[in-house]
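Here the structure is laid out as structure tokens; the discussion comes afterwards.
All protein chains but one are shown at their positions in the complex.
Labels A and B are assigned to the chains in the order they are written; within every chain, residues are numbered from 1.
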Amino acid sequence: MSQYLKGGGSVKRVLVFASLILLTLFPAITTDYYVLSILISANIFAVFAASWDILAGVTGQFSFGQALFFGVAAYMSGALNLYLGLPPWLTIPLGGAFGVVVGFLVGLPSLRLKGRYFTITSVIFPTILGIIIVEYPEITGGETGLYGLSPISSDILVTYYGSVLLMLASIYLLVRLANSNLGLVFKSIREDEDAAEATGINTTKYKFLSFAISGFFAGLAGGFQAHLLMFVGSYVFNVFYSLQAMVTAALGGIGTIIGSVGGSYLMSILNEILRDVLYFRVLITAILMLIIFRYFPMGIMRKIAIRFKISIGSWRGLEELKRIKDGHNSRSQRP
Amino acid sequence: MDTILEVKDLNKRFDGITAVDNFNLQIGRGELIGLIGPNGAGKTTFFNLLTGFTKPDSGNVFLKGKKITKLKPHKIANLGMSRTFQIVKPFKRLLVVENVAIAILSERGKKKRNGASVLTKALEYLRRVEIIPPAENMFKLASELSHGYSKRLDIARALALEPEVLLLDEPFGGLGLKETPIMHSVIKKLHEEGLTIIIIEHKMRELGKLAQRLVVMNFGEKIAEGTPKDIAMNQKVCEAYLGKEVGNLFA
Partner (left out) sequence: MIEQILISSLILAGLYILLSVGFSLIAGVAQILNFAHGALYIISAYLIYSLLPLGHGIAIIISLVTTPLLGLIIYRVFIGPLREKGARAALVTIALALIIQEILKLIFGPQIISIPNVVSGSTTIIGVKVTNQKILSFVVALVSALVLLIFIKRTKRGKAIQAVAQNMDVARLVGINIRAVLMTSMGISVFLAGIAAVLFAPTWSVTPSDWVILFRAFPVIILGGLGSLKGSIVASFILGFTENIVIFTTQGGNIVQIVSFFLMLAVIFIRPRGLFGKRTGAREW
């Protein structure tokens, strides 16, 4: 962690570049519908997981209700599409907007409750919404959900690239955010909220902001998913769905943002391997979750990063230090 | 006296125990005040009341004439009064520079930056509390610092808010023979630069050398106030600190 200055910059650049190439050119390898849909789902889930990561991993707000942002946005996107005929390229950003609103609402209890107490309440949020969905089937479609939503595109390739765009843009923005001054403030709240307050940080404002941002990206993911499946159902409000986002983020490394991408792809592979034993899917995911949180909270990506001495998630303000350091080094090398 | 901080009739009870009892205090700009008293006298609670971490039951606090009594901690920090904690509260997983940078990213920090980069300013404060040199301290996580540096990091962070009033809660706590004089000189320098400082401390000797005026608390009440010499001779104070003979308080 404090070895960040030692380098690894070039390794990182190579990795990022290689991944970008792979993502963009993947359809050249295969345009198989099934394979592409897995990747599309992985991309969406990466955004979903990253949205939780910025809230919990970076800002320290361990909300268990991430599914709420995703689900409400999915339903709203679906409803706007179904009842008002709005096209996906409108409903998805609007889904993001609804995510922001829900983010604010979920953020409110955090103002009055400390850590653990907030966690308890956040668990119930999605459950309650699931109940509301079932109780008012006229608008929400009840148990069966909303069917017949417009697809993203009739061409799977377009959908694929759409998901890649969504994922790259979201992850890029979130990583930039996490490494920015704002991100540093978020991290200070995570480390010690009281100390942050004493240091002049309006923790209330910034916590709200983190909830809003988290809700926005989760909302985008939700909207996209709704139109991908052309269907929204109460499954989104299951506790398990929130948990999947958390495991994904943790698998990659909580707080790294980029870990959510790796985690999501890993989870997709895992799900595919387990496809034939669908029966065991939840069990294995839960066991995975248990192992990760109990024994490897750092996550896989972070372990790799430390091994290769790559820095993930460092504050961009530190770049100046490198310049100073290099300046010192070159000076001390002069005769 | 140009009063910079005024406390009027401050009261706070916790579940039947009176932590702060009808406290009154006036502090002039540029003074260095020591707040002493036996354990449990209410000193840290007093700091919490001043800085907005605890709400008083009654009474008021005025900073530069402005009432700050029920304001949130970050507001008070941004108005020019900052503090350290009895048990250090660093941002553990952030780097030392990042810890200080947070203060510079606050409202007040932004105002006082004057175009300099956040990092440059952060290094400046780290220099002032003598955390750098050695340069390697910059790259350490806050949790990796030894106790002496840790204590000064707390101060650097509070300092980075460019406060007019600085509250130090037991800055000498746990410091050894080598670190104590460093802390002493850091605080002395800050005072000479014009900062108004209130120090809660148990290490009487250090306080005796630094403080112009001492305020003594016991059971939430102010039981004495005066120069270190006066306090050392004060019967009530010596009784509060069991076993100390008059005149031996600073031995």
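Throughout what follows, a residue touches a chain if its C-beta (ideal position, glycine included) is under 8 Å from a C-beta of that chain, and two chains touch if they have at least 3 such contacts.
Owing to the predicted nature of the structure, the values given are computational and were not obtained by experimental measurement.
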{"item": "Touch criterion as defined above, residue of A:Val16, A:Ile120, A:Ile139 or A:Leu165 at the omitted chain", "value": "A:Ile120"}
{"item": "Sole residue of A:Pro27, A:Pro109 or A:Pro151 that reaches the chain not shown, by the stated touch rule", "value": "A:Pro109"}
{"item": "Touch criterion as defined above, residue of A:Val239, A:Leu270 or A:Ile300 at the omitted chain", "value": "A:Val239"}
{"item": "Contact footprint on subunit B, counting only the chain that is left out", "value": "52-55, 72-73"}
{"item": "Interface residues of subunit A (partner: the chain not displayed)", "value": "56, 62, 64, 108-109, 111-117, 119-121, 123-124, 127-128, 131-132, 134-135, 197, 239-240, 243, 246, 250, 279-280, 282-283, 285-287, 289-290, 293-294, 297"}
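As a working rule, only the chains that are shown with their structure count from here on.
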{"item": "Centroid spacing, where centroids are CA-atom means, of subunit A and subunit B in whole angstrom", "value": "41"}
{"item": "Residues of subunit A that touch subunit B when the two form their complex", "value": "1-2, 4-5, 181, 184-185, 187-188, 191-192, 194-204, 315, 317-318, 320-321"}
{"item": "Footprint of subunit A on subunit B - complex, ascending", "value": "51, 53, 72-75, 77-78, 82-83, 85, 89-95, 97-98, 101-103, 105-109, 117-120, 138-141, 144, 157-158, 160-161"}
